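For this depiction, one protein chain was excluded, whereas all remaining protein chains were kept in their positions.
Let's turn to chain A:
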Amino acid sequence: MAKPIVGIFGLTGCAGDQLVILNCEDELLDLAGALDIRSFHMAMSDNDEDCDLDIALVEGSVVQPEEVEMLERIRSRARLLIAIGTCAVWGGVQAMKNEEQREKLKRQVYGPKGKDFGIIPSQPLSSFVRVDYAISGCPIEKDQFLQAALSLIHGDLPVLPDYAVCTECKMRENSCLLLERGELCLGPITVAGCNARCPAYGQPCIGCRGPVEEANVASEVNLLREKGFTLVDIQNRLRTFGGQSEVMQVAPTERGR
């Protein structure tokens, strides 16, 4: 079987998901042997900008018009396009205040000089192109990435969790931060895969992996309100990483550009 031809790309983000790939120190050389990596700007010179790709891994969200073109170009080259990381899957932390006018934010950060460059609200890849698989996480989990890579190398499709962080947390037998300590924990509605990392350190889940399929957000919100949290605080937490997701909009917000 021929080695899959792979390109690894970054749009706007912290480069953390590409770093997770480089952090597979024990497996990196085997991985590089099993794949034919043609493009990985963060780690290689002499990148092939034109070849067809079996797999494109794309990190980061789209925040500028040029990135739409870049992404469309990657899509046209790739048989499978896989979004890696919460920015690529949901828009990331930079999508948190998407309803606020970009012009106003530009003025706040850059002053009058900001007027000359194009910027659009932070959006996930799926707003522009077909995404075949989404591996979320801020950053992605190394084990989950390696399992997905293994499946793809063998011509299989990766299997990703469709249950919540809460399930993993119960399996670790952590005491419940939400019910017992009354913390603003998003474990019940956040997609699993991190083995309930934050609750294991006594910290509530802040939803960095994005919402789980069929998340019961209404019930989570009711529970949090019973615990005494205000709608604003709940909304802030829901939107920290789930900015663009429809299910995470509990309070009416004005969607703007």
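Assume a residue touches a chain if its C-beta (ideal position, glycine included) is under 8 Å from a C-beta of that chain, and two chains touch if they have at least 3 such contacts; residues count from 1.
In the analysis below, contacts and distances are computed from a predicted model.
Taken from the listed names "Hydrogenase/sulfur reductase subunit alpha", "ABC transporter ATP-binding protein", "Mycofactocin maturase MftC" or "Putative aldouronate transport system permease protein", the protein name that UniProt assigns to the chain not shown is "Hydrogenase/sulfur reductase subunit alpha". Residue in contact with the omitted chain (choice from A:23, A:126 or A:167): A:23. Shown as candidates are A:6, A:53, A:71 or A:93; the residue that touches the absent chain is A:93. By the touch rule set out above, chain A reaches the unshown chain at residues 10-17, 19-20, 22-23, 25-26, 28-29, 32, 37, 40-47, 62-64, 66-67, 92-94, 96-97, 100, 105-106, 108-111, 113-114, 116-119, 122, 138-139, 197-198, 200-203, 206, 208, 233, 236-237, 240.
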